[in-house]
Each structure stands twice: as C-alpha cells, then as structure tokens.
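All protein chains but one are shown at their positions in the complex.
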Amino acid sequence: MKPRTLASAIAAAALVAQPMLAQSATISDGVVKLGVLTDMSGTYSDLAGPGAVEATRMAIEDFIANEKPDFKIEMVSADHQNKADISANKAREWIDTQKVDAIVDLVTTSTALAVMKVANEKNRISLVTGAGSTPITNEQCNDTTVHWAYDTYSLPVGTAKAVVQQGGKSWYFITADYAFGHSLEKNTADVVKKSGGKVLGSVRHPFPGSDFSSFLLSAQASGAQVIGLANAGNDTINSIKQAREFGITPKQSLAGLLMFISDVHSLGLDATAGMYLTTGFYWDHNDETRAWSKRYFDKMKRMPTMVQAADYSTVYHYLKAVKSAGTDEAKAVMAKMRETPVNDFFAKNGQVRADGRMVHDMYLAQVKKPSESKYPWDYYHIRQVIPGAEAFIPPAESTCPLMKK
Amino acid sequence: MKGKNIGWIVLLVLGLVAPFLVYPVLVMKILCFSLFACAFNLLLGYTGLLSFGHAAFLGWAGYTCGYAMKELGLSPELGLLAGTAAAAALGFVFGSLAIRRSGIYFAMVTLALAQLMYFLALQFPFTGGEDGLQGVPRGHLFGLVDLSQTMKMYYFVLAVFLGGFWVIDRAIHSPFGQVLKAIRENEPRAISLGYDVDRYKLLAFVLSAALSGLAGATKTLVFQLASLTDVHWHMSGEIVLMTLLGGMGTVFGPIVGATVVVGLQNYGAELGQWVSVLTGVIFVICVLAFRRGIVGELAALIKRSGIRM
Partner (left out) sequence: MDIFGIPIQALMGQLLIGLINGSFYAILSLGLAIIFGLLNIINFSHGALYMMGAFVAWIGLTYLGINYWVALVAVPVVVGIFGMIIERTMLKHLYRLDHLYGLLLTFGLALIIEGLFRYRFGISGESYPVPELLSGGFNLGFMFLPKYRAWVIAVSLVVCFGSWYIIERTKLGSYLRAGTENPQLLQAFGINVPLMITLTYGFGVALAAFAGVLAAPVFQVNPVMGSNLIIVVFAVVVIGGMGSIMGSIVTGLGLGLIEGLTRVFYPEASAVVIFVIMGIVLLMRPAGLFGRER
C-alpha cells in the first residue's frame, strides 16, 4: 500500500487523459518494467506459464549483458487463470500502481483481447505471444500491440493444406467454445475448402474440457476422414488420448490444429507419430536454435515451445527498441519495433507490420515415429518452410484499419 | 440510534479518504461488492431467505449496462438505470417462481434459474462468452463529467454506493422492514396477523435483485468489462460468505464482510490458491463460532460490556 497524495492522484488522472504529456523524452519512472501475464497452473501452463516467465527473464539478462543499457529493467509476473476479467484487472493495476510499461505473453485469446484494450487506453504495449486468434491483428487491432509467434491463419496454411493433399478430404471439427477455437475452426475450414476438401460439420466443447467422449462420438458418426482438433494444450492432449480409447483413431485421423512440443512430449510418440503440425519454432532446427534451447533446457528441464521462444524474442526486440528510441513511451517504441527487422534465433528477417503482426517463416512439421527418434525431444521432421508472406494474412485481406494506408 | 449515526459518519469519512491511501480501483471494487452484499443481506439477514442465484442479477445487470453503453452509446446514468431495471425484472421472475417454495428448495430454485442465466450468458453472442463484454466505455456522466478519469469515477461510485445503501437502510428501518423481520422470525404468525407474506417476500426479492444489479452495472463501468465470472455460481457463494462474515442481519456487517473478502483476494493474490483455503477457513470458523459475523459479534461485545450506544 503506497500513500498517495492528492497531487499524484490528479497527475495520474491527467496522464490517463492525455497520454502524450511530458514523459516522452525519458524512461518513465526511471525503469523499464515488464509484466508477464500468463496461465501458471491451468490448461496452457506447460506451453507458456513458468516457461514464459523464465524466457522473459533470460531476455532481460542477456540484453543487459550484451547491450549495457543505461536504464534499469524489472519484471513482474502473475497468473491470469485464463480469465479475461482477472487479466484486465491485473493489467490495469500493474499499469496504475506498479509502473509496468509492457505486458508479455497473454496466452488465451480472451485475456489478450481484454489486456490489449486496457493497455492501449493507457498507452502501454502488449507483446502477445501465447494467444492465437486473428482478431488480434484484424478487427480488434490497435497501435500498441504486437503479435509475435503464430496465429490461427498461419496454422492451417501448413497443416490443413498438407493433410488435404495427403488425401484427407473430408473434415469434422471438435472446437473449443471460445474465440480462439472459433477462429481456428474458421481459418482451417477456409483452407480445407480452398484446397479442394469438404467440411462435414463441427461440434463445440466447453473450454476447458475434460471428457471428450461424446464429441468424439459425433465426429465418428460423421464419417469424416479427418477430425480437426480446434483446441490446444490439455484439451488437445485429452482429445487425442480419448480418441485412441474409443478406437476412433486408426480409422479416422486426427489433425492437431495447434500443437506444441509440450503436447507431443506429454502424449508420447506412439500416440502422435505421423501427425502434421505447424509451428513457428523448433528447438532442433539449426545451431542457433539448439544453442538457445539448451540454455533454456538447463533452467527449465524441458525444451521450449514456440510461445516461450517467442517471449524471449519479443522482449529482446522490445528492449532494443526502447534503447534506440531513448524512451519507453509506447508510440515511439512501437515505431522503432516496426522499423527494425527481427533477426535472432527465432526469426530471420522478421517484420512487424502496421497491424502488429510479426511476419516470419513458419514450419510444417511431422511427428517422428518412435523408431526414428534418436535422442530425448527429437520429435519432428521439418517437412516444409512456409515463407512469411504466405503464412500470414495478406495486407489486402486484412480487416485492421491500421493496414489501410 | 447513535451507533448507527457513528457508523454512517465512519463510512463517509472512510469513503472520502480511502482513494488516497489505497489504489482507487480497488476501493471502487470494494464499494460495488459492499452494495451487492448489503442488497443480498436484505434478503438473507432480514427476510430469512437464502438465495443461491444472486450472481445472475450482478452479472446480467453488468451485461445490460455494458451493452447499453457500448452498443447504444447511452450515458452512464442511463446505463446504470438499464442494468438496474434488467436486474429488477429478472428478480421479479426469479422471485415469483422461487417464493412458492421455502428453505433449501427455495435456494435450489434460485440456483437452477441462475444456472439457466449462466447458460444464456454463455450462448448469447452479445455477451462475448468467454471473452466477456470488453471495452465498455465509461462515458460522460450527464454528458458532462468524464468518468474515464479515475478520481471522478471514484466519487461517482461512492455516490452510487451511498445512495443504494441509504435505500437499504431506509427499507430495513421502515414498517416494511419490520414485516420482513417478522417473516424471518415466525412466518406462520405473520400470516396469522393478516400480512400477505408472499407479496412482502417478492418485494424484498425484487428490491434485493435491483440493488444487486446496480452494484453489477457499476462494477462493469469501473472495470469496463462484464464477464462470465459475474454470473458463475461461485460468485453467488462468495456473496453468502461476505454477508455471513460481516454479520447477517446487521446494517453495516455486509460492508465489513465485503471489504475483508475483497481485500483478502487482492492482497493475497501472491499467495495464489491459499486465498481459497483461507476463505474456506474463515467460512468454517464463522459457521462454527462466529455466526453473528464480525459486526454482529462486535455489537454483542459492546452490549455485554455495558457501553451505552
């Protein structure tokens, strides 16, 4: 509890009302503070969670060691439990009372959308890595948000196209009943139809779910060749497990529309072998990724997912932008982030667009068979590199007002 | 009588001073929940009816107000009115159905109806489902005062709270309130005295629902978000806790209860799940030993010590 004088309360109110007052030439409060808001203990905690916090910490430490900035950098973190109201309130409180300048991770679309709005109103930056729905850079875009790792448009461009080409022409979706699931289902359905396939139907399951038997049964009844799992994290894991239990699998194949290496690790290779998935990052892709991932592994004892790698990449890029802009004022930093290409282990020639989308190459991977895996976490064949321009929504089709220039 | 006046004065002073000591948004949250708890107490503490579905009023008033402000562009005082009216209407429907039963069955009917409202909140597109109704503007009060400034919003919320609390206070101390207490103490006798007990219960229910709605609509304006958390049955459970902890059947009890619980959730946030455990422990201790709640026990203590109030 900090004593607040009447003066500082009025000043805070004034600052909220006129964001461009004073502060633009210096670092506000003398410190650049990042807030990692993620799911620490629930459905998505393995793919983001404590790993996201660690990745952010690594980025800050590396930045201080490499760039020797003249400002202090601090970090706080919290568990948003995948709830929009908790996220919005936490973000608001962090910005109002803890001098947080940028909020990181935001896995689960509903939390990202809520925080983006609060942050934008108060002129702070949202570095979104965990959430995936396209509205983040389309209908709900704003000028203080970047969307780093992946989105629901890019995932089916890899996975769905490959599966249809392999012969999986008829699809049925099992969808998590919230914005992310709907978005993923729609984007995938579009790609399936464009590639010459058919969508036979879909069913929505409550988020988070636990028993998918009735939904799997609906999928089975449809007779579709491919069951598209428009969900993530534990929901995907349980859907796959239960599909095996009910004998659905060898006959019909499953497409994990959003899968992370943490899921594959949890399920094991015999449950997932042969599945296609699209990812923005694979730890074993090249020497650079291997080097970074090993450092991450030493701390977390697990290989990083694309979200955790993205957290590092976006935070580092943000800090570089702060240094070159000479301030942590949001609009100035955003401008620098857009000007500078992203070149690190995560992306080569990545570009932050006007809508906040960080465009970079995505990879179509296929899970190895147990016999093909030579060492721990050796899970993927990288089948294809999907260039950034193809992977993300073309500017002409974007519904973000910031893209109409 | 004097005790009550002291209570009001303390409330006013705290209300004016608090935002300078504590994060104003937190104080606003406490005020909203205090109003909700007081409204709930009207039904539980004074009429003796336990409703397990009050979250429906809090949440749906929030959605209505949010929709009115965001999509219809109404000004905040009209938004609050819309929310309160929606809650009152909902309260009328719930009450009419639930009052036919008593005791645990009454509670179960309210729970069933609240679950129905939760389902509707999940399904209707305008509520935004899991995302919630986001980006609710705070608007300009009466077209003049810009509520997006924290301190202005605070005084508005304080005014709303004091207004709602005054209504409850008046209701409790009116002849209407006396009949409610009579119903709580001995319903058959109240009936034999010629009171149309069902009508009184319904009126109490609607009043309780309306003011809960006012709290919910105000909360939506403070946080600019209406979400499923507000219609979930956990919220209904929490309000019972706040009322019990503060003191059922006391005027100021629910305010104390709300402050303690919200404060606990806020400052205990680092403790994560321990907040749940602590909340449960408090619940258990209250039920076993402090059934009169904080204010109730305090009042009993003062009475016993002979201090004239």
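We just call them A and B in the order they show up, numbering each chain from 1.
Definition applied: a contact is a pair of C-beta atoms (placed from the backbone, for glycine too) under 8 Å apart; a residue touches a chain by one contact, two chains touch by 3 or more.
All figures in this text were calculated on a predicted structure; none of them were measured in a lab.
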Of the listed residues B:5, B:186 or B:276, which contacts the missing chain in the full complex?
B:276
Contact with the hidden chain (one of A:66, A:210 or A:286):
A:210
Of the residues A:28, A:195 or A:218, I need the one that contacts the missing chain.
A:218
Can you tell me which of A:245, A:339, A:372 or A:390 touches the chain that was removed from the display?
A:245
Logged for subunit A, residues touching the omitted partner chain are 40-43, 45-46, 81, 177, 203-204, 206, 210-211, 213-215, 217-218, 220-221, 233-234, 238, 241, 245-248
Positions on subunit B contacted by the hidden chain, ascending:
50, 97, 100-101, 103-105, 107-109, 111-113, 115-116, 118-119, 122-123, 233-234, 237, 240-241, 244, 272-284, 286-288, 291
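We adopt the following convention: only the chains that are shown with their structure count from here on.
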How far is the middle of subunit A from the middle of subunit B, if each middle is the mean of its Cα atoms, in Å?
38
Interface residues, subunit A side, partner subunit B - complex
1, 3-6, 9-10, 12-13, 16-17, 40-41, 78-79, 83-86, 88-89, 92-93, 96-97, 109-110, 113-114, 117-118, 121, 177-179, 207
Listed in rising order, the residues of subunit B that touch subunit A in the complex are 19-26, 122, 129-132, 134-135, 146, 148-152, 223-225, 227, 229-230, 269, 272
